[in-house]
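These notes concern the structure reproduced below.
Shown here: the complex without one of its protein chains, the others still in place.
Letters A, B and C mark the chains as written, and numbering starts fresh at 1 in each.
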Amino acid sequence: MYPLFTYDGIKVTCGVLATVGLYSVLYRENKFYRFFEHLFLGLAAGWTLLTIWVENLKGPWWDIMVGVPPEKAGDPIGNGNWAYILLLPLGLMGYMVFSKKHNWMSRIPIGIILGLWSGQQIQIWYNTYGKQIAGTAQPIWPTTWSSLTVPNYDKLQLAPDALAAAKSQVYLSQAITNFLFLVTVVCVLSYFLFSFDAKSKMVKSASSLGRYLLMIGFGAIFGSTVLMRFTLLIDRMYFIWIEWFNNIILNRH
Amino acid sequence: MNLFLQSKVPNFWAQPFNSQGIWMGVLGGLLVGILIFLGLMFMPAQFRRPVVAFCTFIGGAYWVLLYIFPAPIDLQKTEMPTGPVESIGKWLTDANPVVVSISGTVTAFMLGLGIFSLLSIHLKRISRRQKDWAYSVILLVSLVSMAFFGYADYISRQGPDGTKLDLQANWGFVNYGRDLLFDGLLQQMDAAMFSVIAFYILSAAYRAFRIRSIEATILLSTALLVILSLMGAVAFVWNDAVKNMANGNDFLMNFQLTEIAGWIRRTFETSSLRGIAFGVGIGALAMGLRIWLSLERTGGGA
Amino acid sequence: MNGQKSLGEVLQSLPKQVLYIILIVFTSVPLFFPVKVPNQPLESSVDLYASLMAVKPGETVLFASDWTNSTRGESLGQFNSVMRILMRHNVNVVLYSTGDAQAPRVAQDAIAKLNEERIAAGQKEYKRWENFVSVGFFSNGEATINGMGTSVRSSFNGKKDFAPGRGLTDVYESPILKGREKVSDFPLLIVVTGSKTSNITVERLSGKVPIAFAVTGVMGPETGNFYQSQQIVGFASGLKGLYDLEGLMEDGVNNPDKSGNIAVKSSKYGPIPGFPGEKNDGQGKRYYPTLHFAVGLLILAVIIGNIGMFLSRAGGRK
Partner (left out) sequence: MLIAEAVGQQYRETGWFGVLFTAILVSFLLINIQRAKMGKNLYIRRIAGLNAIDEAIGRATEMGRPVLMVPGLSDNVNAIAVQAINIFAYVSRLAARFANPILLCCYNAAVFTLAQEVIRDVYQEEGLLDRFDPDSVRFVSDRQFAFAAGVSGLILREQTAATFFLGEFYAEALIFAETANSIGAIQVASSTEATQTPFFIAACDYVLIGDEFYAASAYLTRQPVLVGSLVGQDWSKLLVIALILFGTIFNTITVQSKTTKAWDDDNGVYKDVSERQSDPKQSFIQQLATPFLPKMEVERPKDPEAEASSK
């Protein structure tokens, strides 16, 4: 059968049409785009509506509340915990936001969610940044002047113990790198000091140096992320030209 | 007794599936909930802020306490904690699934509000025959059909034969419907919109990346160097040239493109990101603290 | 303005649409002419490969699959490569997701395709329940992952997967989860993601279990930050990382080929074998050459814009 008329052919064709439809906004806003935009929003909202029950309420709430039949339950046995019903009125308080008189009640569920979030910030702060602080504090003075840069270990042909000793040295180039790393972190951080009067010369020069160093960082970030954007476009083009045009329209494999 | 564990032995809080007890409990709980709801509605206005502040504080206090009293070290399921510190730690640890499901469930209930907002805007537009109302019809139709096919597909996959539907040969109408709407359209549109960025990057870079100032020049040249180093072919040619020139000199080998770019990324990219991250992290901590203790009012008003 | 634009102005104001059409051409045509591009893997990719190969056969790893088809271009390839390594290495996998409700399905579909490939090559099927379980999606990722730090079992509480002949069954009934209560009972946690779930994982689980990532190119820099401070053991970033991984699967590390050449050297590790002759290349090999053209166009556009600026400045001074 000509592949365009199979289910898979129709499915891929729909995908191609939708892709082209959304791309048309690159030319200008038009009816074709508007059609697919609303289709997109509708499907996404339908999916959300579905996941509210299927993913977010059925298992994590309803099943815990009323329990599950013993043959389906693992460990622990699926007894129901009826007290979970109290979450229903709590969640529904959010809907009071449209009420003119009782709209304040929507702040209760929001408050709980925010409270849980903010408590976690205190809990995770050090786990996130502690190691990074420690990782920034690297030696900035070499332990050896025998070589200015890291030697080529393969060429040295050392015994394992001597090799480990050689690797444990801090060479000048490493010390400089560590120093630059330190300077960048400190200067960038002092660029974000808001309450110090910039008349202080040290703060001022540190923060303007911080800005330049930031730009090196941003340039590197741009450089290393830009490739990914193109990858996704290439993937789309592969979808259109190979998966659709070549495999389905031309029926070649 | 621990309230937070799903008990194996039925008790007042936990009743077997589909028993009279569980439905009585649910009904009773619902009544209590409605009473609380009504009570809050008719509560005098001066108590409103304290109530919200209290709820927020309790929520945050859980994680803060868990930080101060972490799970006891190497506590097995069959062992009892020793001492008050461990007991608190164990109690908090056991409460974890409950806390997780509270925030998850409350969030899930709120999701409905988003759908509500969408429906209200688009139904209004259709009923008033406002500009572009036909598109609102498209939106609503696709919303309903996605939810319908999605749910029907979900139902068909429950039960012991659910795995069968992993094979397309066993599909029914609803499975095809869901697959077309979700895989055929929604996912493809996701990918399409994501890839639009490539076009915008090109036009933004063309328009904005001009060597106007020192800062722009720094940014541009670093970006260029890193981009080139990530292009395997360019890096290979450059590195090869350096290898030939260096001719065994280890110092010159450091000027390979991948080495230079790697050094820049390790030394400046990581560190400037880290500098920003420290600041943002402290900002989030401060904000979290202010929210937790209700020190500021959202919206900045009185 | 009296009519004619100077060359500098023309170069500075090419219509966007023209650029877009050139970009489409540049990203389409090379796809039809695949070539092999020489490559040298990044250290982080080598570390990822080494940490995957270091898991002992028969062990079970945690695998957060947090990508969907919107990042298919990078994540699918990464997922396939990582899974191929684990499958060939006989490692069991516990799949879960906190990124997107659809992620578990997408991952299962990808595994089904890999299984077809394995069966076609005469290898053993990688079976659901015995080799992998799909725990499913968690809507509140931050709290769930935080909870996993305390107990994986209680975080996976109530989650079910299909057991052969039994239908939906609690995941902890599966043999591969036996005796693995805490996150430290797993030798490795792998996250393949297109969203920030990687950050959430590091924030809450680093230090408790070795973590390895495969992330999209955008997330490369911030992931590099965790890598530098040793919060994660290795990562592959974007298409480059994927291409590295595909190459490593072919060549191994410190692993001499038939003629004795070592393609990838690393002073950190002993010899680690590759899987030469098996199906190793996929998306990375397909897309990486084309990427050169697209990025080349970007560089060209920036250069043209700057030349235009200098020309019109020089013209303005007269």
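Miscellaneous remarks
We take it that a contact is a pair of C-beta atoms (placed from the backbone, for glycine too) under 8 Å apart; a residue touches a chain by one contact, two chains touch by 3 or more.
Note that the structure is a prediction, hence the values are computed from the model and not measured.
For the chain that is not shown, the touched chains among those present are A, B, C, taking the whole complex. Shown as candidates are B:L40, B:L228 or B:L273; the residue that touches the absent chain is B:L273.
Across A:W53, A:F218 or A:W241, the residue that sits in touch with the chain not pictured is A:F218. Against the chain not displayed here, chain A makes contact via residues 22, 25, 28-29, 33-34, 36-37, 40-41, 43-45, 47-48, 94, 97-98, 103-104, 106-107, 109-110, 113-114, 117-118, 121-122, 125-127, 129-131, 133-134, 136-141, 143, 161-162, 164-165, 168-170, 178, 182, 185-186, 189-190, 192-198, 214, 218-219, 221-222, 225, 229. For chain C, the residues touching the absent chain in the complete assembly are 16, 70, 140-142, 195-196, 207, 218-219, 221-222, 230.
Contacts to the hidden chain, counted on chain B, fall at residues 8-9, 67-70, 72-86, 89, 107, 110-115, 117-118, 120-121, 124, 132, 186, 189-190, 192-194, 196-197, 200-201, 203-205, 208-209, 219, 223, 272-273, 276-280, 282-291, 295-296, 298-302.
Here, only the chains that are shown with their structure count from here on.
Nearest to the overall CA centre, using the mean of each chain's CA atoms, is chain A. Taking the mean Cα position of each chain as its centre, B sits at the greatest distance from chain C. Chains A-B form the pair with the most C-beta pairs in contact. With each centre defined as the average position of its C-alpha atoms, the distance from chain B to chain C rounds to 19 Å.
Work out the mean CA point of chain A and of chain C, and you get 13 Å between them. Rounded to whole angstrom units, the spacing between the C-alpha centres of chain A and chain B is 9.
Contact with two or more other chains is made by residues 6, 63, 99, 103-104, 107-108, 182-183, 188, 191, 193-195, 198-199, 201, 220, 224, 227, 230, 265-266, 269-270, 273-274, 277 of chain B. Across the assembly, chain A contributes residues 26, 47, 51, 56, 60, 64, 76, 116-117, 120, 123, 128, 132, 220-221, 224, 226-227, 229-230, 232-233, 235-236 that each touch 2 or more other chains.
Of all residues in chain A, those touching chain C in their complex are 26-27, 47, 51, 55-56, 59-60, 63-64, 72-76, 116-117, 120, 123-124, 127-128, 131-132, 134-135, 153-154, 167, 220-221, 224-238, 240-242. Chain contact summary for the complex, chain C toward chain A: residues 16-17, 20, 23-24, 27-28, 31-32, 71-74, 101, 136-137, 139, 142-143, 146, 157-160, 167-173, 202-204, 206-207, 216-218, 220-221, 225, 228-231, 237-240, 265, 267, 283, 286-287, 290-291, 294-295, 298.
Every residue of chain C that touches chain B in the complex is listed here, in rising order: 14, 16, 19-20, 23, 27, 37-40, 42-43, 68-73, 102, 108, 112, 128, 138-140, 143-144, 146-147, 150-151, 154-155, 157, 162, 164-168, 181, 221-222, 224-225, 228, 240, 243, 288-289, 291-292, 294-299, 301-302, 304-306, 309.
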